[in-house]
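Of the protein chains in this complex, all but one are displayed in their positions.
The block that comes next holds chain A.
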């Protein structure tokens, strides 16, 4: 199924794929040694070699995307500047990271507050299904505090040679040609909390915009808008005996009362739980949905006190333009949040890393100037690697978050062991594994059965109210 999606996606692309090796040496007028496997359909411009200095790249935004990008750039020998406006920012976030992120980004285990190994899905009629029995002992979903994770990644970038600047990015001057630098204007804070900061400028050759859902870099390159969901969350400190229940368990509540197009959740944090919900289409009713979520979880959070209320936007799909010239967007700024689960941390970090890798490669470790084509490679690689994941989650959201009967069927399907195994495998390792075709067929039949039954019951329910 994944390959079918991939084929249709590739066919729509205008640029020819770089995988075909027979187009190896079609580039003309190369005065420098041939670049690696670069497919040229159009005349190439020779990128000038930089004299006396390395490539300068600025990463705007010091979250997971920015931190990962800055680290990879610095390791690749590039003069890196990481501009972050608030060093102790506690980004409101679900805080869940998949297992593969720990390995891929060498995260120390003490960053992870909790290891969630069980999840409970609760349907509109409160049918509760436990998932996680198929997890192996070493598998878990890591719950982190964003301030801890972000700080760690930034520190690591700094240790590798990136210069971390505490400043607020304001705007940037776009150069007219391919060699002049981008001039960034920012307010430098110099570590002083509060205060306006002083206006400074910075000249760089390329920019990675990792400044989140309300990205200013995106505005600067006219990247366009995206639909976004509002996620609203309350941190609630609950009594210890109730907290014990959430020791390694997270809950997901689905239903029209909780959210018309998303889900409500109870995620355990370091010493409290985060109860929240989100929506795209009915943002005005978010408070109502939050009350409903609290009501559904009431028995388990009884006696709790709200210690913090927070909200943040979650992009629903990538921006129309993710790249312009030598400026690329990564993470939430680009809109790399999956549907259905709303997962963004891993994809932010991974896209930051991928973009940085493309720059390092395109500039040959900082020795050459980069151009748009080098950055486009990152987009290609990203879309090729993760498109199946995004598409599958989009389909799941469209099918199972449609209506209450669909959600009931969704929860019923989650009780199936094969579903659990496939879900966790693809979530924890970020691959869309093909699975056993016979089991897939059985799963398809069961899914249709569940959907049909739930919709039939809904018809009965509608008759009752008449």
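One rule holds in what follows: a contact is a pair of C-beta atoms (placed from the backbone, for glycine too) under 8 Å apart; a residue touches a chain by one contact, two chains touch by 3 or more; residues count from 1.
Just so it is clear, contacts and distances are computed from a predicted model.
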Name check vs UniProt for the chain missing from the figure, options "Signal transduction response regulator receiver domain", "Methionine--tRNA ligase, cytoplasmic", "Lil3 protein" or "Cytochrome b-245 light chain", returns "Lil3 protein"
Which of A:139, A:285 or A:372 contacts the chain that the document leaves out: A:372
Residue, one of A:85, A:296 or A:377, that touches the chain absent here: A:296
Can you list, in ascending order, the chain A residues touching the missing chain? 8-9, 12-15, 41-43, 45, 122, 124-128, 177-178, 224, 226, 236, 245, 253, 255-258, 292, 294-306, 317-326, 339, 371-372, 376, 379, 383, 387, 390-391, 394, 398, 404, 408, 412, 415, 446, 449-450, 452-454, 456-461, 464-465
